[in-house]
Each structure stands twice: as structure tokens, then as C-alpha cells.
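The other protein chains are all here in position, but one chain of the complex has been omitted.
Labels run A and B following the written order; every chain starts at residue 1.
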Amino acid sequence: MWSFEFILEFIGTFAFAISGIRLASAKEFDWFGAYVVGVATAIGGGTIRDVLLDVTPFWMTDPVYLLCSGFALLWVIVFRRMLVHMNNTIFYFDAIGLALFTVVGIEKTLALGYPMWVAIIMGTLTGAAGGVIRDILINEVPLIFRKEIYAVACVAGGMIYWICLKTIGSGMTTQVIAGVSVVVIRWLSVRFRICLPTLKNDQP
Amino acid sequence: MWSFEFILEFIGTFAFAISGIRLASAKEFDWFGAYVVGVATAIGGGTIRDVLLDVTPFWMTDPVYLLCSGFALLWVIVFRRMLVHMNNTIFYFDAIGLALFTVVGIEKTLALGYPMWVAIIMGTLTGAAGGVIRDILINEVPLIFRKEIYAVACVAGGMIYWICLKTIGSGMTTQVIAGVSVVVIRWLSVRFRICLPTLKNDQP
Partner (left out) sequence: MWSFEFILEFIGTFAFAISGIRLASAKEFDWFGAYVVGVATAIGGGTIRDVLLDVTPFWMTDPVYLLCSGFALLWVIVFRRMLVHMNNTIFYFDAIGLALFTVVGIEKTLALGYPMWVAIIMGTLTGAAGGVIRDILINEVPLIFRKEIYAVACVAGGMIYWICLKTIGSGMTTQVIAGVSVVVIRWLSVRFRICLPTLKNDQP
């Protein structure tokens, strides 16, 4: 079981790093810059969570996350021409990462004794804040504030986790239901181009 | 008395969130994005302060700050056409928030045993850093580094707090004098368009 979760975590980290590296490449960052943006995308959300929770950032106890991001850099360097045809796969990897990071963030926060509403925020930060850091580093307006439902999928997944926790208790089933919800919401929002409403500009 | 301070804190949070939400709207952020920018503006400064002081971020112990920001979002959605005519009110709300956040930041830092110069920095961060985070999130050059006196009003308020502390001691009077100074300095700087000098560009 540890091994299955580990594979999901690797897939998520890999997909997040790929998204950072590709967007950095589009801005003509060098290899090191692309790697840093990839790492920041992959571990940024969890780092903010751990700093707010006042625990040691998760990647400082195990180099696997940095190695995984390095592997993603290598992948992009070698297969960059094929990547365009892999957008679908990358989308699912990213959604799996988002789902897993959200559940991991929620459970870590609950384990430290915080109430559920803090856990949902931390789950959302774990899943979505890396993408915001990525966009700040490449000097773009954060994508997740303007495009399809992304962070909101984490919030919804967190609420579904809460309902499951109240009804069927903690454990695998709750984790899987919440995680799958995040993936499904992401898939639906992209498939049917579901966006949140925007506020019209009211500035003179 | 708790109730009066609470009302001021609510007003300040509300005004800060409004400023974030309005600027995010101008960039066509969706509701969620606007809410995140609003929250970041309202609680960002205090969060940086609490992380630097190594205490639990204040908003993680009480959901009122996030609810207040949600209320600000609702307000902007419903009354956005009227907001243009409310610029004066919003300015005073913002100045009250700035003053209160500065005083709260100073007192929290002093209570942890830090010297006064650290407290003034933390007061200034509490008051002004939220606006910097807001401008980073909407991908603009931070306004407070270029426009009228803003963060400097916090620094000045902090120094006045220091003088009062040395002369009349801690307590309500010192808090009120320092807070009112911040509001007055903000009002004077906007009323008479007082700006700090800029450095001429010396790059070739």
C-alpha cells in the first residue's frame, strides 16, 4: 500500500514539475532556471503548508522530490518534441497529483489537531499554491485565478472528504472518494469548459 | 472594549479585502481568484509577521478573517456599481485597517520579547505587506513603493508608539495616539499629494 501511494506521489510530483519546466522553457529560462521553476511548482504548495503548520518542510527529509523533478527536467529535454502529443496524459497526471496532494495536505493538518476548515485550506494550498508560485516566478498572472476550475476542485474535494469523515470515518475509502472527486471535477471542468463567473471591471 | 477593537479589525480586514478583490476584478480574475487575492491582501501581512515570529498564523485559530473576506467579495459582487462612489469611505476604512494592523503587529511582537525596532518592522509588515502580496498576485509593480506615503505611515506610527511607550507607558492612550497618527499621516499624504522622492534612473 505504501508503494501504491508512493507511485501516485511520484506521478503527481513529476506532472507538476513538468508543467513548471515547460512554462519556464517558453520564457527561455536556462536548464537551472527551468529546474528551479519545476521544483517550486512541485514542492511549493506543500512547503507553504508546512511553514504555516510549523513543521519541517516535507522535501527536506527525503531527496526523492528533488530527484523526481530532475527526472522531469531530463524527460522534457529528451522528449520535448513528443510532449505536445502527450497533453492528455500530462493532464491526467496533473489531476492525480492535485488529488493526492489535496488529500495528503488535509490528513497532515488534521493529524496536527487543526479543525477541518483549516485542513481544507491546507489541502487546497498543497494542491494549488505550487502553480501560483510557478506563475509568479515566470512573471505571469496566475493561471488558476482565471481559467477553469482548479483550486476549487481541491476545496470541493476537501468538503467531500469532510462529509465522508463524518459518515464513514477516516481511512482508505474516504481518501479514495475525496481524491477521485478532485480528478472528476477537474475532468468535468475541462471537458465542458466550466469556468467560475468573473467580476466585471468596475474601475473608472 | 474587546468589541470596539473587534469592529475596527473587521473594518480593516473588510477594506483590505475589498482593495484586493477590486484590483483582481480589473484583471478579469474569476470569483475564486478575486477571493484569494482579497484574503491575501487582508491576512498576508499578518501571516508573514507570524511566520517570522514563529507563532501560529492568526487566521488559523479563528475563521472570522476568511468569512469577513467572503463578505467583502459578496459586497463587491452586489454593489460593484456603487463602489466607484464610495472611494472616500473605502479610503478611510483602509486607513483604519492600516492603523489597527500596525498597532496590533507592534504589540504582538513586543509581547514576544523582541526589541522595539523589530516591533516597528513587524507593525509595518502587518499593515503594508498584504498590499505587496496583492500586487505580486495580480502581476503589477507594488503600488506602495511608488505612490503616496503608505508603509512610511506605519513606520512613523511605530516611532510615535515608541515615544508614547517611553513617556506615558503602554495602554489604550499609546495605542490610540499611534493609530490616529497613522490615519492622519495617510490622510495628509493623499490630501496634499505628498510623495517621497524617487531615485533617478542611473542605468545606461
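In this text, a contact is a pair of C-beta atoms (placed from the backbone, for glycine too) under 8 Å apart; a residue touches a chain by one contact, two chains touch by 3 or more.
All figures in this text were calculated on a predicted structure; none of them were measured in a lab.
Considering B:110, B:144, B:164 or B:185, the position touching the chain not shown turns out to be B:144 (whole complex).
Looking at A:76, A:106, A:152 or A:199, the residue that reaches the missing chain in the full complex is A:76. Of the listed positions A:7, A:26 or A:168, the one in contact with the omitted chain in the full complex is A:26.
Residues 51-52, 54, 114, 117-118, 121, 132, 136, 139-142, 144-146, 151-152, 195-204 are the ones on chain B that touch the missing chain. Contact between chain A and the unshown chain involves residues 21-22, 24-34, 36-37, 47, 51, 54, 56-57, 60, 63, 66, 76-77, 80-81, 83-84, 136-139.
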